[in-house]
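I have placed the structure first, in the form of C-alpha cells, so that the comments after it can refer back to it.
Every protein chain except one is present and positioned as in the full complex.
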Amino acid sequence: MATDDRQARQDGMRDRPVVLELLEISKVFPGIKALDRVSLTLREGEVQALLGENGAGKSTLIKVITGVYRADEGTYRIRGVDAHVANPRQAFARGIGVVHQERSLVPTFTAGENVLLDRIVGRAMQVVDRERIHRDARPYMDMVGLDIKPSHRVESLSPAQKQLIEIARALSMNTRILLLDEPTASISLNEADTLLQTINRLKLQGVSILYVTHKLEEVYEICDSVTVLRDGKNAGPTSPLSELDRDQLIARMIGRSHTNAPLPARVLPDRRPVLEASGLQSAHSPIPASFVLNKGEILGWYGLVGAGRTELARAIVASDRPTGGSLRINGTEVRIGSVTDALHRWRIGYVSENRQEEGLILAHPVSRNIAITVWNRLRQRFGLLDAGAERQTAETYRKALGIRMVSARQAVGNLSGGNQQKVSVAKWLASRPEILIFDEPTVGIDVGTKYELHQLIWNLAEEGMSIILISSDMPEMVRLADRILVFKSNRIVGDLANDRDYDAMSRRIMERIVGLTPSEDAAVAVDSVGAKAIQ
Amino acid sequence: MTAGPQNPGDTAERQGSLSRSLWHRFVRWDLASVSIALALICGVLLVLVPAFRSAYNLRALGFTIAVTGVVALAQVCVLSVGQFNLALTAMGAMIGLLTGWMMQDLGLAYPLAIALGIAFGCLTGAVQGAIIVRTGINPFIVSLALAAAYFGAMLGLSRGASYNQLPPAFVALGRASILGVPLLLVISLVVAAAVTILFQRSVGGRQLLATGANPRAALMSGIATNRMIVTAHILSGGLAGIAAVMLVARLGSAQPSLGSEWLLPSFAAPVLGGTLLTGGRVLVAGTYLGALLLAIIANGLVLFGVSAYWYQTLLGILLLAALAVDRGRQSYVLRNQL
Partner (left out) sequence: MSLPRPLLPDAAVPEAPVRRRFTGGPSGAAIAVVVLAVILAVAAPKFVSLDNFQVIAYSVANLAVVAFAQMAVLAAGGMDLSVGAIGGLSAVVVGGLMEAFKVPPALAIVAGLTVGGLGGALNGFLVVRTGLSAFIVTLATASAFTGLNLGLTSGQPFYYLPDSFKAIGSWTLAGIPGLLLVMLAVGAALWFVFSRVGLGRQILAVGANPRAAELGGVPVNRSRIVVHALAGFLAAFAGIILTARLGVAQPTIGNDWLLSSFAAPIIGGTLLSGGYLSVPGVIAGALLLTLVANGLIQLNIDPYWTQLFSGLMILAAGGIDRLRALNLQRVERAERFALANDPAARRKDA
C-alpha cells in the first residue's frame, strides 16, 4: 500500500482547521455512565475511525453529536463555536449528517425522492415535479457513485445501494461532517469497495468523516486518524493512524486485563461432551457449523458483532428452525423442535443479548419474570399456580444474585440495567438447565454487576453446568472461558484453549480474525473442529 | 427508563403527609378514573331520580350488566394476548341463531342446545386462532374477514329467519332470580370469577398474559405462544357463546340482529377498567366496573327521558374522555415517579 502517501496526507492534516471538537463529554443513564469525559477532535477533510468494543459508548457518542441525546457535561464545538444541538434537525442545519445502521428511507419512494426527501415533503401545497427531482438528485447520486436511475424504487435496491442513498441525502443537505455508523456491516466486499472509494472522494472535497467500524482492515485502508473508546472513556487521545500500528491499536481497543482479582483456576476433571453440533445450520446461520461443548466447561464464542454467533445459538435452541446438520446431547442425537422443547425437554437455556425485547417482560413484576420458566413445574390441581412457590422461587434467586429491588411485585422495567440483567439470568437459573448459553451477558451494565455476573458464571460451571459464553468483550472472554471458539463471517475460524494470559490470548484471537486470509483460515478451523467432533 | 424507588432515602422522603400518600395511592390505582365516574353518576341518579333505586330498575340494570360483562370478557381474553376480536358480534349472532334453531326446529333439549351452542362458539374461535397462527395474516384482518364470513354464512343458512318459539323452560331461565338476584347476573358473576382465577391464579392465564405483554420474550422463555393465541380465541368464542345464549334466554327469541350492538361495549368496558389494548394486562373486576358504568349511563338517560338515540353519542364521548383522563393519570404517575 502507499504508506508514504498516507504519511504525507496525515502530516498535512495537522494544519487543517478543526471542524468538530468534543471536550470531556459525559452522559449518564440510570445505573450506568455511558460516556465519561470523552474528547474527540475532527479536522476538515479528515476521515477518522471511531473504534471500541460493544458497549464502549460509540453509539451514545454518535447520538450526542447528532442531537438525539444531550450531554450532561462537557463542551461541544462546531468550527470553534459552541454548538447547541437539541435535536437531529438542528444537527442537520449545522452541516452534520449521519447514516445509521438502520435505514431511514421511505421504501415506497424513488431513489431520487429519497435523496431530496427534504424538498419533496417539506412543502405541503406544492406540486412535485418528479422529473426535476430526479434530475436534481442525479449529481448527489453521482457523488456517491450510485449508478442507478433516480426513478428506481428504493425498496428494490440492495442494502449497500440504500446506504449510498442516505449518504447522498446527507450531501444534498450540505453536510460537511458525515457520521457513518458501521456502514460496511451489512454489505458485500465489492460494495464496500465502492463505499470506501466514495469516502475518499468526499474527503477530497473537504468533507470530514467520522467512521464507526469494527473492521481494522478498513481503518487502515481509508482512515487518517482514530479515536478509541473503552468502557465509556477515551482509550488514549485522538491520534493519527501513522502513529499506531495494528498491535498498538488492538491493545487500545481491548485494553489491559482489569485489575479485578483473577478467578481461581479451573480444573476440568473429564472431557465428557454434553453438546455436539455437526454441520448445524439455519436460514440465518447458513454455513454449517460444528463444535463440542464439554460437561462443566465454559466455552467462549468470540467474534466481532455480526460474526454469526447469536444466529448459531438460536439454531441450537430452535428459535430459528435448523435446516441442516445434527445435534447430540449427552451422546444421543436429538431433534429440538422449539424453544419450549429446548428448555423443558433438553434443558438448554438461552439468555438473550436483547434483554429488553426478548429476555424480560418489562411491564410484569420481578417475581413473574423470574418464575416464567418454571410455571409449568409450579402447576397444581386444575392448572392453578402455586403462588407461594412462585414467590419463594423469586426470593431464592433474588438472594442468590443480589438483585436490588423494593419488592418482588415491582415491574422489571423500573430496575436498573444491571438488575434487569440479573433477573434475566435468574429466570434461566430457576429452570435449572444443564446447558446455558449467555449472549453478551454484561453489555450495557455497570462494572460492579459485571464482576458479580462473572463470579456467578464461574460458580455455575464449577457446579457442573455447561456454558456457552458469547461475548465481544475480550477481557471477559479471557477471564472466564476455558476454551475459545473464534467466529468470523458465520464461520468458526479458531478453537483455542485459553491459558488466561491476556496479552498472548488476545493476540492469538485477533490474529485469527484480522490476520489470516479467511479461506485458508476457515479450512483449518473446520478441519480441526471436525476432527475433534469425531474423536 | 427510570431507576424507580430503590434507595430507602427516597421512600422516607415521601412519607411526608398522610393525605399526600393517600392521594398517591389513589392516583396509582388502576380503577381510579372509572370509580370516580361511577360514583359521580350514581350520586346524581340517586339524588335526582327516585326511580333509579326501584327494584325493577335495579333488576333491569342487573340483566344488562350480566350480558355486557360476559361480552366484554370475551374480548378481554383476546386482548390479553394483544389481539382484537372483531368477529365477536358475528359469533354472537351465529351462536344465538344456532341455539334457537336447535331448540325450535330440531327439538333438542335446551341444556344440550346450550352446550352445543357454546361448544360451537369455541369452534369458531379455534378456527380464527388457527388461521391467525398458521397463516401469519394480520389478526385484525382475519377477524374482520371472519366477521363477514360468519355473518354471511349465518344469513345464508338461516335466510334471515328468527326463532321465537323457544322452550318455556329455557325462556324462564332468562327471567329467573335467586334471592332476588337475576339468575343471569349470578351466572355472569360466576363466569367472571372463573376468568379472574384463570388470569390471576392459573399457569395458563400467566402464559396468556406473558404472550400478550412480550411475545418474543415469552417464546424465548419456553412458552408455546402460538398455542396461547389459539387458546385465547377459543376462550373468546366460548364466552361469546355464553353471552349469546344468555341474551337469547333474556329476549325469549333468537334473531340475526343479536349482538349487533356488542362491538363498542366489548372494547369500552375492558379499556375503561384498565385492561390494555396492547396486551399483557387484564383486570376482570375493572371490566365489570366498566360494564356497570356503560349500563348506568344508558339507564340514566332513559330515566331522564332522553332519547335512546343520544346514548351512542354519549357513550363515544365518555369513552374518549375516560381514556384521555386515564392517560393523564398515568403520565402524572410517571412524571412524579410515584
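Labels A and B are assigned to the chains in the order they are written; within every chain, residues are numbered from 1.
Quick note on the criterion: a contact is a pair of C-beta atoms (placed from the backbone, for glycine too) under 8 Å apart; a residue touches a chain by one contact, two chains touch by 3 or more.
In this text the structure is predicted, and so the values were computed from the model without any measurement.
Visitor: Using the document's definition of touch, tell me which of A:E21, A:E44 or A:E191 contacts the absent chain.
Guide: In the full complex, the listed residue that touches the missing chain is A:E191.
Visitor: Of A:A124, A:L204, A:V267 or A:A497, which residue touches the hidden chain?
Guide: Checking the options A:A124, A:L204, A:V267 or A:A497, the one contacting the hidden chain is A:A124.
Visitor: Tell me, which residues in chain B touch the chain that this view leaves out?
Guide: These residues of chain B touch the chain that is not shown: 84, 131, 135-138, 140-142, 144-153, 155-156, 159-160, 263-264, 267-268, 271, 277, 307, 309-317, 319-320, 323-324, 327.
Visitor: In the complete complex, the non-displayed chain touches which residues of chain A?
Guide: The missing chain touches chain A at positions 88-89, 92, 103-109, 113, 117-118, 120-128, 130, 152-153, 155-160, 185-191, 281, 283-284, 286-287, 308, 323, 489-490, 517-519, 522.
As a convention for this text, only the chains that are shown with their structure count from here on.
Visitor: Averaging over Cα atoms per chain, report the distance between chain A and chain B in Å.
Guide: Result: the chain centres lie 44 Å from each other.
Visitor: Which part of chain B faces chain A closely enough to touch in the complex?
Guide: 1-6, 11, 197, 201-204, 206-207, 209-210, 213-214, 216-224, 280-281
Visitor: If you look only at chain A, which of its residues touch chain B in the complex?
Guide: My answer: residues 30-31, 319, 338-340, 342-344, 350, 352, 357-364, 368, 372-373, 375-376, 378-379, 382-385, 387, 404-406, 410, 413-416, 427, 431.
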